[in-house]
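The other protein chains are all here in position, but one chain of the complex has been omitted.
By written order: A, B and C. Residues from 1 in each chain.
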Amino acid sequence: MGTLFPVAAVLAALVVGAVMLLLLGASPGEGFAAMIDGAFGGPRELADTVNKAVPLLLVGVGITIAFRANVINIGGEGQIVLGALTATALALALPDWPAVVLLPLGLAAGLVGGAVWGAVPGALKAYFGVNEILSTIMLNIVAVQGMNYLLRGPMIDPAEIESGSRIPQTMRLPPATDLPVLVPDTRLNLGAVIAVVAAVVVYVFLWRTTYGYRIRAVGLNPFASRYAGIDVKRSTVVALTLSGALCGLAGAILVFGSESHRMVTDGSTTGFTGSAGFNGIVAALFGGLHPIGTIPASFLFGALLVGANRLQRVTQVPSALVIALNGLVVVFVVSSAIWKRRLEQRAQLEAVQTGDQAAQTSLPGDVAPAAADPPGRDSGTDDG
Amino acid sequence: MAETLPGTGGRGHGLDLAMRGIVKRFPGVLANDHVDFDVRRGEIHTLLGENGAGKSTLMKILYGLYRPDAGEIRIDGEPVQIDSPRRAIELGIGMIHQHFMLVPTLTVAENVALGLASPKGPLLDLAPVARRIEELSEAYGLRVDPGAMVWQLSVGEQQRVEIIKALYRDAELLALDEPTAVLTPQEVEDLFVTLRAMAAEGHSLIFISHKLHEVLDISDRITVLRNGRLVGTVSSADATKAGLARMMVGREVVLEQVRAPVEVGPPRLEIFDVRARGDRGTEAVRGVSLQVRAGEILAIAGVSGNGQRELAEVVAGLREATGGRVLIDGSDVTGADPGQRRALGLAYIPEERMRDGAIGQFTVAENLMLHDFDRPPFARHGFLDFAEIERHCRRLVADFDVKTPSLDTTMKSLSGGNIQKAILARELSANPKVLVASQPTRGVDIGATEYIHRRLLDQRARGTATLLISEDLDEILALADRIAVMYEGEVMDVVDRADADVGRLGLLMAGVRDSGT
Amino acid sequence: GGAGDEAGGGEGAAEQPFRIAVVAPSAINDLAFSQSIYDGLVAIQEEMGGPTKVELAVTDGTFVVEDAAAAIRDYAAQGYDLVIAHGSQYGTSLQEIAPDFPDVSFAWGTAGDTFGLPNVFAYEAASNQGGYVMGVMAAALSESGVVGIIGPIEVGDAKLYVDGFAAGVKAQDPTVDVTINYTGSFSDVALAAEAARAAIGAGADVLTGTAQMVVGAVGVAQEEGVLWFGTQADQTQLAPEIVVASQVYHWEVVLRDMIDLIQQGTLGGEAYVIDLANGGEEIAFNPGFDLPADVKQLGQDTIQGIIDGSIVVPAGG
Partner (left out) sequence: MGEFFTSAVLVSTVASGLRLSTSYLFAAVGETFGQRSGVLNLGVDGIMLLGAFGAYYTVLNGGGLWLGMVVAITVGLVMGLAMAFTSVTLQAEQGISGIGFYLFGLGLSDLLFQKLVGTPLPIRGFPELRIPFLADLPVVGEMLFSHSIVVYAAFLLVPVAAFVLNRTTLGLKIRSVGENPEAADTLGVSVAGVRYLTVMTGSALAGLGGAALATELGIFQQNLTAGQGFIAVALVYFGAWRPVGVMAGSLLYGLVASVVLQLKTLGIIPRSASELAAMLPAVLTILALVVAVQRERQPAALTKPYERGA
């Protein structure tokens, strides 16, 4: 029931989008048909949607860990870049290794790169009291310049120097690091499986392991956690590190699963990440800050982005419209959360009037499913 | 802006309030169920009831913070709609909230001036505010420095600021929600002097407290609520402690616990010349040495802000000692973290239970496991064992009589008393060698207080060394074997229960050393 | 959706329009890189008989390489006759996509490499040539003996242009100082503006710059009254008083050839360069700027020298 609200919010945003299309002289009907077709129209479209969703899911799941520790990680962009760089560097360094070793190793390198870029703001916050919003914004800037430096200098494809064209890109990575394509004739690759597995692992981690318990405890009440013998500072660092690691993994997958099998920069972060570091936050929220809920949320959000690109191509409106629409969807989705909360409160209220004690469950929004809660669902009122 | 600056004086003398058929529902509870409540001019009328009975809710409705689902409020016979605190203030209603409504980063004068028009238009002008605060301080015996930052004030001073805020706005009717819960006996006395003076001037006063002797002392009439419903209104002259307790709880309550003699064992908690800084960086604990033996309750009495809290935190490992040593069961734990101390047998009931003792949004079960979640049998190889955890928590909830709809209920939706019982369950389940209990029954109703006292005495009988920190002298006299009085970070004296009486403790708490009469 | 009403007469009765799609990294009206290809396409469209004969589809502002790849794939799948990837960073994606659509012709700019694929064209501009010409004029015009160049990041077309310009300055007058400042961003207009101020502060009285963020620098040049040379598009309208000349690309020169080849059944394999000789590059003098005749002559001589081969412009390094 509660998931209807984000969906309704997306639809509302699209209505505004329809008005904008009309103003631009395009037909909304044609536009939205193109959008649906572009996102779901066939195996190739579905594969693109899934591929677009993969970094959103990984970032979203990472963000969930940070959020649960009460840290807002808006450094996803930089962490993706770092993960991509370390994964790429490793692949370039070990060109002859077999796929069974090199691929996992490369992905692990991505994890590590992102982890480091998450650990820095984590440590700055825990040990120096530097607010993570400040540090992650600044570290995004550092990361993009680092990327430009490396891809223009030390990591550039030697052929680019030779030919003098100096396109800031690495050479083609060893084929061993190509993510295997799962469905022939599409671009659906192993990244999708990795992301879903990561989401499940994070779910288990957060709600079934002692370390996850620590992170959630610290996020909700650092004072009580400290008294409970939990190292609050370390938990903050760990949460941001893990969050960064997942973003880094997304970066590695972006490179290994890319069309060109190499890392390319246009000089901006977005040029590489496609704003996944931001959009992943929205996907996480859409998914109720729950790793499992983030899976369908990322898929829908990926569909929206892929579909909107097709919309642009079919209706020939400026692509800026797609960005504006993306923003509207984000605003509408976060704003819709209140109706969901209200609905759940009302359900509790009615349950009381009918004397149904069982419906008196945890407050909405917390969505902190205890042991018995099925994954991916808010402790709803309908299964009491 | 309707309010103006000082000097306008009262607009009349008190209000006649009538609340009729008030109903208020919250998700999961019927907090007020057709409650009728009257206050007359010049009267001090007490609202009494267990935790969660609906007292605060009724007051918040009166102050425009909640909208009632049904019912009517009349002031001086006229029906009124109170839809915001602003409206309540306009009507001459003031409220001292259970949790202080102060902005800690502002000065006293700024807190008082907040929301009022300034004689200089948009510009702040705090000088006349400070003057008027001093006048009010004078008139009602409410000493406070207008220029002090609120976060630097003791709880008692903060409360005075709250009262001044209401008086400043010419409150004719003042509601005080558990104003004494955080005060020392002397401060309670001072407050009562103020309240009586106000009543004598014709102010109408609503008083809420869980302490029956205070209620009997100050009230003209007493209205009892239970589970959101009105039980009845009695005249204070006709009421007795036992009778009130029965009205509140619906059964007989044992008001005095029997303190059986217990064999005292070896020292379990030893504190040598401990020093520590307070939150503001000043030295809060200045060379305290104490010993607590097995089977003994050592109480620390004192006006709040004299280093008791800091001392408890040093013992619990939450605050660094700047000097001295702490030993638990013979082991030096001065540099140890809370977890290590716990392993040696320490348990701690923190003063700020929702801050240090519990995680509000965690479930009851998760809170009960807060210290043990990472050790077998509750966790294996880093994974939580939910079956084991549930079994354990069920037992604790049953043993400690924690009233909760389920183990998956969030902690913050329990009543204050039940939260305290859950913390007690967690802390006592390990049968600690040393227990530090800070204000264990503050704000807790008499039923739960009775229960908690019994558990503390049980623990004493089982050989636990208890360091009890309380500002409630009744509680101290009911439980302690020895009493240490702290004043300005030092122990004034340690007296045996047998030699202690309220007068002597009061003098020590005021910093007057025993002349040995 | 296919537009194009059935225009009666002509050669083939039911002739389909020639369909061209272009994917570009910045906006098609950026007065710079992306605008140059768009202007070329529009020119070709006019030349070939308007929208009924040539259908254009544009996806611009596509700085995300993977999104560009998706767009390229999508246009190819929709059966466009020519899909242009107008960004050197798109090349390696194109290399993967083109073999999947052997019946579609692709063009990659700006680059000199067709990857040996039969259905890929490549096109680039010898932007160093125009740069060189303008560098020569800049040296001649500079009174302070300092010339400033502002670039985005040191790659591709931008680097080629900057190096050519610097070489031209030095060739004309080795004593003139050249300050080169790559701001590190294609988009940070404010930084480009401050880089221009810094160059002026260092004594420069003639400036040039490349990529879309230089619009900020042009404004500063105008405000401070120093001269400006533009590239990639005619930048006269940005600052009519101080723009001396701009190097303008006429991609239609190579596009025309590509389309001919495609219509004859050759889908790629050719690498084109526009330069001063083939008319793909033009130095557009600002008619409103009072350029001393000798300097203009110097410029025209240099152009001629490059065309006839008597002047060899170094190609970066």
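Following the convention adopted for this analysis, a contact is a pair of C-beta atoms (placed from the backbone, for glycine too) under 8 Å apart; a residue touches a chain by one contact, two chains touch by 3 or more.
All of these numbers come straight from a predicted model, not from anything done at the bench.
Undergrad: Please identify which of the visible chains the hidden chain touches across the whole complex.
TA: When the full complex is considered, the omitted chain touches A, B, C.
Undergrad: Touching the absent chain in the whole complex: find that residue among A:137, A:181, A:204 or A:343.
TA: In the complete complex, the chain left out is touched by residue A:137.
Undergrad: Taking the entire complex into account, which one of B:102, B:225, B:456 or B:508 touches the absent chain?
TA: Once the missing chain is taken into account, the touching residue is B:102.
Undergrad: Looking at the whole complex, which of B:124, B:193, B:398 or B:512 touches the chain that is not displayed?
TA: B:124
Undergrad: Out of B:85, B:128, B:243 or B:511, which residue would touch the omitted chain in the full complex?
TA: B:85
Undergrad: In the full complex, which bits of subunit A touch the chain not displayed? Write them out.
TA: Those residues of subunit A that touch the unshown chain are 20, 24, 72, 74, 124, 128-131, 133-135, 137-139, 141-142, 145-146, 148-149, 152-153, 275, 278, 281-282, 285, 318, 320-335, 337-338.
Undergrad: Contact with the hidden chain only, please: which subunit C residues?
TA: 26-27, 29-31, 35, 61, 148, 153-154, 179-185, 187-191, 193-195, 197-202, 212-213, 215-216, 218-219, 222-223, 237-239
Undergrad: Over the whole complex, note the residues of subunit B touching the chain we left out.
TA: Residues 3, 60, 63, 65-66, 84-86, 89, 95, 97, 100-106, 110-111, 113-118, 122-124, 165 of subunit B touch the chain absent from view.
What we mean here is this: only the chains that are shown with their structure count from here on.
Undergrad: Find the geometric centre of each of subunit A and subunit C from their Cα atoms only, then give the gap between the two centres in Å, rounded to an integer.
TA: The separation of the two C-alpha centroids amounts to 36 Å.
Undergrad: Need the CA-centroid distance for the pair subunit B / subunit C, whole Å please.
TA: Taking the mean C-alpha position of each chain, the two centres sit 75 Å apart.
Undergrad: Do you know which subunit B residues sit against two or more other chains?
TA: Residues: none.
Undergrad: Would you pull the subunit B residues touching subunit A in the complex into a rising list?
TA: Counting only subunit B, the residues touching subunit A are 25-30, 316, 318, 337-340, 342, 348, 350, 352, 355-363, 365-366, 370-371, 373-374, 379, 382-384, 386, 389-390, 405, 407-410, 412-413.
Undergrad: Quick one: which bits of subunit C touch subunit A in the complex? Just the residue numbers, please.
TA: Answer in residue numbers: 1, 21, 25, 27, 57-67, 69-71, 74-75, 77, 87-89, 91-93, 95-97, 111-113, 152-156, 159-160, 184-187, 315-317.
Undergrad: In the complex of these two chains, what residues of subunit A are touching subunit C?
TA: Residues 30, 38, 44, 48, 145, 148, 152, 163-169, 172, 254, 258-262, 264-268, 270-274, 306, 309-310, 312-314, 316, 318-320.
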